[in-house]
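Before any comments, here is the structure.
Below, a portion of the complex is reproduced, with chain positions unchanged.
The letters A and B name the chains in turn, as written, and every chain counts its residues from 1.
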């Protein structure tokens, strides 16, 4: 009970700093990748910001592990947090979590569940997609026979991957680029799942409402037509 | 209450003109793009029709904002309307909204909810796809190294994008063309979501009906087989 409340208190306090660290990470990484012409000193600043935000995440992870007192099980139970600490590209998701936590604390969210799911899913995907496009551009731009040569190409390729369209006019050719790509494909499937799931639960609810209105009005519920 | 009814009255009156303006917009834009050989004067007529219909939308948006009396919040609350005013390519959706509003006013729609969703979704996607194909053709036809060279290519590419198939035999190469493409990908995901959601809610309902029939007939409901 006490551990629980200490964990809660820690999370309430660490939410905002972690969200800001995520934003700083994304911004510093973007500058590092997209502005190669900056003086070396400036680049070092942005690089240290990138690693510094990583350090913050590691500290938060460590503190929560220590508070939880669950030993090695923590790593498996909080697998999403473990992944976020290990894979910096997943860090932008923290922005969405911080935003959501702040919305929740300021009273009940006003959007319907499905709208919230779609909104948070789209926001997460957009942030992950941006980080993925940066990473792929970074590793591909110098590769021989690369088809992704500008950051525009990389964003275009990311969009076609996340929507599972996959034109294939530009594709990563390096092993690291392809590894990031597989992660983006997984995001694309999750996005499709979130959108489709939201739609279908929205329809089911709406149908239940119409059925009740029919009953209230003394009409017999419509039977779906035979296909 | 009074504002509400004034808004309702305005919407009831503006539905049809806006729907017609959408149709005019789509027609005039299609002529402008597909018939480059027409005399300059005729082109100017079609161009002014295109911008005139845009103006009508802007006026409607302004009036509804003024009636609502909600100040700047209106822009965010009515974000779909805001987008339609800013992005002319979304305008054809108004045709579907007008059609739906007219159906609703002439008594309860006769189709089941899911059939309506699929019908309206398909109609919206078809109209948006047509507008998108026109826009992509317009910006791509003059680009160097373009693979989309005829309007047929553009329609073919649009279909492969909306279905998330994405062959990649023809793809946009300009930044503007790719921006429109990303919008079409989003439409494709929404289409998949609508179709899938309709299917799954239809199945769930049908199953509930079969279960009731079983109960009525004194049979025990079937348990799904273990997979």
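In this text, contacts are C-beta pairs under 8 Å (C-beta built on N, C-alpha and C of every residue); 3 or more make two chains touch, one makes a residue touch a chain.
If you're wondering where the values come from, they're calculated on a predicted model, not measured in any experiment.
Q: Tell me, please, the full copy count of this complex, given that what is shown in place amounts to 2 chains.
A: My count of identical chains over the entire file-defined complex is 4.
As a working rule, only the chains that are shown with their structure count from here on.
Q: For the two copies chain A and chain B, what rotation in degrees overlays their C-alpha atoms? Round to the nearest 5.
A: Angle of the fitting rotation, chain A to chain B: 90 degrees.
Q: Roughly how many whole angstrom separate the Cα centroids of chain A and chain B?
A: Computed value for the inter-centroid distance: 28 Å.
Q: What does chain A use to touch chain B in their complex?
A: Touch list, chain A to chain B: 152, 156, 159-160, 163-169, 191-192, 195-204, 206-207, 210, 222-225.
Q: Considering the complex alone, what residue numbers of chain B touch chain A?
A: 112-115, 117, 161, 164-168, 171, 175, 178, 181-182, 185-186, 188-190, 192-194, 196-202, 204-206, 209
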